[in-house]
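Only one protein chain is missing; all other protein chains are in place.
Chain lettering (A, B, C and D) follows the sequence in which the chains are written, and residue indices restart at 1 in each chain.
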Amino acid sequence: ADTIKVGVLHSLSGTMAISETTLKDTVLMMVEEQNKKGGLLGKKLEAVVVDPASNWPLFAEKTRELLTKDQVDVIFGCWTSVSRKSALPVLEELNGLMFYPVQYEGEESSKNVFYTGAAPNQQAIPAVDYLMNDLGVKRWVLAGTDYVYPRTTNKILEAYLKAKGVAEEDIMINYTPFGHSDWQSIVSDIKSFGAEGKKTAVVSTINGDANVPFYKELGNQGISAEDIPVVAFSVGEEELSGLDTKPLVGHLAAWNYFQSVESDANSAFISQWKAFTGNPDRVTNDPMEATYIGFKMWTQAVEKAGTTDVDAVEQAMIGQETENLTGGMAYMNKNHHLSKPVLIGEIQDDGQFEVVWETEGVVPGDAWSDFLPGSKDLIADWTASISCGNYNTVTKTCSGQNY
Amino acid sequence: MISINNVNQFYGGTQILWDLNLDIKPGSCTCIMGRNGVGKTTLLKCIMGLLPVSSGEILLEGEPLQKKKAEYRAPAGIGYVPQGRDIFPLLTVEENLKIGLPIRKDGAKEIPEKIFELFPVLKEMLQRRGGDLSGGQQQQLAIGRALVLEPKVLILDEPNEGIQPNIVKQIGDVILKLNKEEGLTVILIEQKLGFARRVSEEFRLMERGRVVASDRMDNLSEELIRQYLAV
Amino acid sequence: MSSLLSSFMRFSRINGDSRVAPFVVVLLVVTALASFCNLLMPADSVFYVSTYTITLLGKYLCYAMLALAVDVIWGYCGILSLGHGAFFALGGYAMGMYLMRQIGDRGVYGNPELPDFMVFLNWSELPWFWQGMDQFWVAMLMVLMVPGLLAYLFGWLAFRSRVTGVYLSIMTQALTYALLLSFFRNEMGFGGNNGLTDFKDILGFDLQSDNTRVSLFIITALLLCGLLVLSKKIMQTRFGKVIVAIRDGESRARFIGYRTENYKVWLFVYSAMIAGIAGALYVPQVGIINPGEFSPINSIEIVIWVAVGGRGTLVGAIIGAILVNYAKTKFTAIMPDGWLFALGAMFVLVTLYLPKGLMGLVAQLKDQQLKGEALKSNKVADNSPNEKTEEGHA
Amino acid sequence: MRYINAICACLLGLLISTSVLAEPPSEAQQPLLLELTEVKLNKALPVLQQLETTEGADMLALFKTMLNGDLYYEKESKRLIAALKEQSVTRYTDLFSGEELNDLSKNQVSKIKVNNKLRGYLGEAIARMQLNHPDSVVRKDAVRSLFSDLGANTIELIRTARLKEQSRSVQDVMDVALALYRTEHAAEATDRLQAVKVLEGSLEPEVRNQLTKLAENDPSRSVRKAAQTGLDKIDQKAEMYGFINQLFFGLSLGSVLLLAAIGLAITFGVMGVINMAHGEMIMLGAYTTYVVQLMLPNMIEYSLWIAVPLAFMVSGLAGILIERLVIRHLHGRPLETLLATFGISLILQQMVRTVFSPLNRQVATPDWMSGSIEINPLLSLTLNRLYIVAFALLVFMILLIVLKKTSLGLNVRAVSQNRDMAKAMGIRTDRVDALTFGLGSGIAGIAGVALSQLTNVGPNLGQAYIIDSFMVVVFGGVGNLWGTLVAAFTLGVANKFIEPVTGAVLASILVLVFIILFIQKRPKGLFPQKGRAAE
């Protein structure tokens, strides 16, 4: 082909459009930029956008369409884990290549996917450490939307907290349905849970749409960040832009990127984004950076491999380094997860985060959590000697599928 | 009062009214007769604008009516008592009667007492829902409802269906009274010859969608009856 | 092949309805051609039909079957189910459970018993309702039984208490909504929001292979034809006439001596089973089943396929389903940002201009022709009617 | 809630402090102030602590400004500046002189950042400073916000303040504070026992915690017993207030359901149009609120009052347009309205995505609707919910009056029951249809304004409410407005009473199952149309 095709598999309609359209635009922006630089391997990049419409089976179908009909060389896409899980078998069957840019629950490593979002150990665990050590939190509310990412994250956190000596009765776990909008009882429960004398914090894995009413209710019931801070893993600048942040000031989020971090790369990125969208008020967020890093690394790997052939690029990806927007270098590990810094920020009244804490160096993403009994012995390693996404270090076997 | 010229009407692909002509004199009481299914009800619905006519014209006092929407025909002075009554089942009797008030010329806000004099049972049942009434009560309500409009022309489609004999008589009296004393023009569909003869002075016989005979009631011969009404 | 076809035609000779037989023939021919072109044509030939297309067609046919199920009860019995997605999804889950068990120790955790999601949520043993699902026949029984039983239970309750009209519709919606929420819960043991996915093989055949895909596609087409003919046949029996009678005058039917609730229940069960079968065929072809299938909006969409095609005409429902979904596929690819405009406009326009759906178009044209001729013969100028007042019986 | 009151008090205080000029900082304070511009976050804590105790000018203004995140300094001169944000423009004033600094630009100043730890400290410090505030409400809240951290010198401050205190209610809380301290630190059991007696009537959570601790750990048996008695009393009250709280939650959820459903009760319930675009009418109303706030950024406080009529018009007109263009052609084919309006709903959603982007839009809550009224420490009612309950009832009443007292109500029912006959009675059915559909849609728009205060304003807003709306209308009995009211509140309250027991997800499921079973008992909803008329 005379162009290199980049598939974009993000929902543009349905419930997830709210988050995913931004990522589609990010990819388009990156493609445009790369083409301005002269493309890749002497060819122009061409973006192929499809809309899986927040419908999970459609992710599989559209993946197949991208790979067989449009013959794309790489796909940037998915947000929810279920959409990734839906696309995964097709990617593996047709040997496609996908970059997944969202923080997720881990417990996966596929030869055909690079995970540029945070694994639980790159977001949840550092956040809890911060709360415990710096804010002296003793009581924990783990609140989440009832699906796999929060469930897993909370499972890991529960194990982690108990390992740190937190008592059972000092952990409250609560799940709500997608799009939950009436938080009165739960917030009031949190309030009374927090009124028992020990410093209390909420670790929130509440998903997208449910956050706005959640924070509004917090504000209205007068729970301020000084009393009961909430640290969220799914609330970024984008979500805050739909919120009146006045009552939220001081609540926290843990990410690998914040728009407010000052660095040259970041300001360049932000102004590029604003120019691209033609909207000076548009914000950037963590999954965008993950998309950015993924895209950069992919171009580097293609150049290194000299081809877009999936197997070659896959091998070339491992060990790639690229600059984080927040400074330092991101590094692609053998398990297809990145090493990235972890930042914790407090919400400001302008809808931005103020970094209040960050890890010393970068944290390597862990595909298999050390805090889950089923997976603590598993590692992923896609280099020649093992070449497996779920290698059991005890039995020295690679369970499940072999590629 | 009402003249109908060359009206054709279809249900889907089947033609029901064929080049129909009809003339109603002001202040008269005309009875339209014919076997089941010849198109009497259809004709009335065309006059009321409830069915579109494919061609032809319908004049009310010389004014063409066929282009007017159905809802402007009642204000133009036509009151309609449909076959099967068609009262509003979930409205109370009172509400059923009040429906017509806004288009009265005199701006009355209350249901005229006259209605209750004609049909005392309606007064008793004022708060009951129309649909709960017995068949005969509904029929009375339907006539009452049309009279609230104070129409110039009253169209009744088999008004005695299911009515007890003394009220049938009473309805006959009412029609006669309105027709004779107040000069109301009445168009009536009636199967019962006795009643028809009592109240109306004109008759029109229909057959297969056409008017085949029209004359004064006195001239309705056995011959015609056998030809057009007997089975 | 042709003898098979002709015998099928004989079996499906349907008096009074000229549409089913030709439709079945067209469908079977297309199926045969597509399969042939996929398996036997070289990939670079112009006649080659890609596996992507086959899978897509297979999906459409599953949806068509689902539309058929809805049309049977809505079109013929007037029961507007806004929850048929539930039966579809239950059938799908039953099949998904079977496929999940077939993975065996090839899952990421290599547990021979437990599916991956159970391992990683620390389940120690297979819950009772997963037992036996590794047997194909058990799973297939469940594909029919679970939707059937739920439909029976729901129908028995609702029809016996004479819940009708919108009340029934909204109850079916509540049903699927409740199931949606339940299946989202990880505790239910169906994989929560992620659902069941990453299937490997079915009856020992590799699900990724073209042969298996084509076979599934052919099976779907055959079953669809079979169910179409069967449904049509049923509707032509006296049972079918009673069903229509119930639609138009349930209490009258009761006064003639029919226990209408029984008729409704059994038709509902039949319809639910068709939906279940459709779901079971759908899952291996699209590769995932997730609670999203229970979403009320999905069920509403099914009704819309039927309406687009023409309610009360089984073939119409099928054509509607295929057409709307084809349009969706096309629109999402051609205009990813604006396809909802196109789809929405399509729904509005079909309703406005094709009141009886695509199938009604034919009848409508015929009517107009008749009227035109009659008018001409009458030599009367056509005054277009000022307003359409005819109350449809629909 | 007291925190909110504290914040309000602070805001009030801020207004005062920026207008009333304080004296310039003292010699001892100057270097500390300079240091404040140099250290970062947690490192600022010791500086602030020193500032609090160092003699000199009143630091209240500084602390308050800092707590609000409005404290800046001029990069060059290191002079401290207060920023006053008035919607889009920021004005800077010198913190101590109050002098307006109009020529300062954004780049010349730098923010002094605060984090939670600092905010916590600042809040308490301010409270300590305000123990002598002229307003008794402020004093009371100051004491209460010190409950959680009663150190020796705080207690000393309170004790001194107690001597001067005139207000009975402030005295009471001060006594509670002192008693709390005594139960912790008094060596004599009798002392502690006395203190426990003082605590008995208080519902403060700190009191409860302290009593729990005493009941378990106090060396003296009588103290333990007294503490237990006190606890029991509190628990008894807590149970009652918990019930009231849940009831309120239920009613407020019910009123949200009512608002969402009530427009549908007209378009669907009365007119019989299966209006799948109802949710989008709500959405339009919510976006109207957004646009109003966007156009009038300086009138956030009044924005809702402007938005309500405007949303009614926007959604109402949209409704009329839909009726004229589409629904009108579908008379007698009610089921097909489902198809067409579903199409319309898709179009409207995508239109909003195109015009306003797929992201949620930010709708601010006016101050008068933020926070809560605190009845007592165990029971406070959030203001926005309270207003919405009232608003829902108001809308309901107005609608009821419109339908009962105007001819529209009668006519629309007549039209929906027998369109042809209504025409024959001279009812202009077209107009009635358009008006009614417009009314139903307009009301949905109003609901959108209210919902914009509770939840996301985004393209999916309508979808989130459409199922619930239908459920409520049907559960109440189609065509019966009172039914809709009762259904909405029943479902709301039921949900909120189940939720604490089962969790939110199961509660929703149980409510659905309940509805399904209930309809078996009453196949035509809560308030069915009875008798032959309904057949």
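Here, a residue touches a chain if its C-beta (ideal position, glycine included) is under 8 Å from a C-beta of that chain, and two chains touch if they have at least 3 such contacts.
In the analysis below, contacts and distances are computed from a predicted model.
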item	value
Choices "Urea ABC transporter ATP-binding protein UrtD", "Glutaconyl-CoA decarboxylase subunit beta", "Alkylation response protein AidB-like acyl-CoA dehydrogenase" or "Monovalent cation/H(+) antiporter subunit G" - which one is the UniProt name of the chain not shown	"Urea ABC transporter ATP-binding protein UrtD"
Residue of C:25, C:242 or C:297 in touch with the missing chain, whole complex considered	C:242
Sole contact to the chain not displayed, among B:104, B:123 or B:169	B:169
Which of B:30, B:96 or B:140 contacts the chain that the document leaves out	B:140
Contact footprint on chain B, counting only the chain that is left out	11, 14, 35-37, 41, 83-84, 121, 128, 132-137, 139-140, 158, 161-170, 191-193, 229-231
Residues of chain C in contact with the chain not shown	234, 237-239, 241-242, 244-245, 247-249, 251-260, 262-263, 266, 393
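Heads up, the rule we're going with is that only the chains that are shown with their structure count from here on.
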item	value
Geometric centre distance via CA averages, chain C-chain B, whole Å	50
Approximate Å spacing (C-alpha centroids) for the pair chain A, chain C	37
Distance between chain centroids, defined by C-alpha means - chain A, chain D (Å)	31
Two or more partner chains touched - positions in chain D	349-350, 420, 463, 505, 508, 535
Junction residues of chain A, two or more chains touched	12-13, 146, 177
In the complex, chain C residues that touch chain A	50-52, 55-56, 59, 105-110, 117, 119-122, 181, 184-186, 192-195, 197-200, 208, 286-288, 290, 292, 332-333, 336-337, 339-340
Sites on chain D touched by chain C in the complex	268, 274, 276, 326, 329-330, 332-333, 335-340, 342-347, 349-351, 354, 420, 463, 467, 470-471, 474, 478, 505-506, 508-509, 512-513, 515-517, 519-521, 523-525, 535
Contact set on chain B toward chain D in their complex	48-50, 69-75, 80, 82, 86-91, 95, 98-100, 102-103, 129-132, 145, 149
